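Yeah, one chain of the complex is gone here, protein chain that is, but the others are all in their spots.
So, chain A:
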């Protein structure tokens, strides 16, 4: 199968080739310096076998690489040198003054060739035949050849074998001359000068004017880089303290100095971080082979596309994402993409496309592994979760599609219909997730059945310095890695989010979904306090851990800050709920919370959480009614359950476009169907205004907008419900002494988008409300 051959070619682009040559040059220069020393030492002590072996290896390596890179002259010279060295090594000849001279000349010629290659990527017309003849004479033990003769004999042959770039450029010129003196023809006379440029004098000038490869790159010990990174970390902390201190001092000179310190530190931090960066292509370079072998063995045709290979990552992180990434790629080939026959049946090209994409986003590196295969079917995932005993059918039914898909990250989950030697042994995605989370990253997936799956890895730029959210609990500050914080919710008397209890476990209803809560104070062994019951505001940080979301209740949210992660003292490692410590801007030590451990300790794990959710779902029916969003539609008051409101938006009138008989608006990169409630409820709106207020409802990645004429209020739904005769309404009630109609949300959503897949509980709400 020629599955991935084209990709290999595409992969091996001109730029890559240049990189390889550069690396070859740097390495060879280093080796040549060593070679000089070795040869001189060898002349003094010709029996030093290890030195001889080292010289032989070096020459052999250069010969091998130059052959691979098609530098013929370099190969010939080193080959000759190698022959002599082989005799020396085998004891057929001992190294005398002459031998050493010849070998040193070989080294000089190699150096000249390398310099020529560095200048213009070609070997040019550097003279090599003299030295080859000398080497041969030395091997034969004959007299040193007079340079003229062999050159005269062999030079023409070598030149035809080795056309210089000048000859190539000159070729079309006769045509140009016959026709008209085009710029090409004009350039031709100038060209012959180039070989002269390679003669020593101008070449040296050129070399002096720009630094050679070997001079511009330095090999640095990784330990030193680590130390620099640590020191920069300290500097960042000191900078934070300095800036904090000058803010209060009110001294202009000081604040200016602090500002400068601030800027320089940030720049330095960036610079040092860059020294540790390596392009992700280091990791990806192995993938074409992996994909090729795997696709052959499982009978797939795969085209691998790599985008953003130059995106850089800290080397330690690169190492950490290697296995997860390889796993995802293998998984995509084995399970994501269909066999060529199935693909043709599905109306796709027999060749599947696997795209790896790396890019920067919000201070993180995102790596996507996308296939255009069969996609992941949430129904299948749900059924497997039930079969594996992870969840009950009701619990799965209560989840939206995204949540169901994320079940694949739970431990002990694998949907492979049959176990293959590639993947599908039940260890897989949960390991990927654990590996990513261990480095402060995250993994998620999006999938459309029949269209494909995209796995998205979010990786921090560096391990040592993290963006952090500082929260307060029990008068102490704690640090949450920003990476695991999804959103912040404030719970006060007036908001829709309230803390409720399901069999004693606190939950919060957030946009119609139940969010299990962990009180930080209690999780850290503090006493149980419920400030919200005294009307005090509390804050919930919605966190992502162990594949599910939970809310961490904190007393206050203070600020975000860049913090440097310090290892925990050995005494505290066993405590388990801290990922490290750091020093905040005011110099105080603060603990970094381990979000995963908090989730685990709070027993949010599968069974418990699922039970709580199920219990809560059952209670939704009997519980006190929801809060209502009261809107104005023409001259009527229409209420919508607040749990069904994802967001309130105002669209400019001209943003609402007409598509066929329906209206849509572009919203957050999606096309959002818009339904005018006035239309649904059969009352004509005569409002003329520049904006359209709309209630947006989202579920399972889909959204609809219900356009109203105004948003009036949010109230508790306390009054009794009465019947309603209106179409699209589910009842009526009295709010603020005014009759308010209750919108049949299900009807409205379906009217806006008939394909909308409503979660189970919406149907229940509807049943209950009517």
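Criterion: contacts are C-beta pairs under 8 Å (C-beta built on N, C-alpha and C of every residue); 3 or more make two chains touch, one makes a residue touch a chain; residues count from 1.
Simple rule for what comes next: contacts and distances are computed from a predicted model.
Here one chain is missing from view; checked against "N-acetylglucosamine transport system substrate-binding protein", "Chemotaxis protein CheW", "Acetyl-CoA acetyltransferase" or "Acetoin:2,6-dichlorophenolindophenol oxidoreductase subunit alpha", UniProt names that protein "Chemotaxis protein CheW". Among A:96, A:234, A:341 or A:650, the one in contact with the hidden chain is A:234. Set against the missing chain, the residues A:389, A:526 or A:710 yield one that touches it, A:526. Only one of A:253, A:570 or A:661 touches the chain withheld from this view, namely A:570. Where chain A meets the chain that is not shown, the touching residues are 234, 237-238, 476, 524-526, 566, 569-572, 574-578, 581-583, 587-591.
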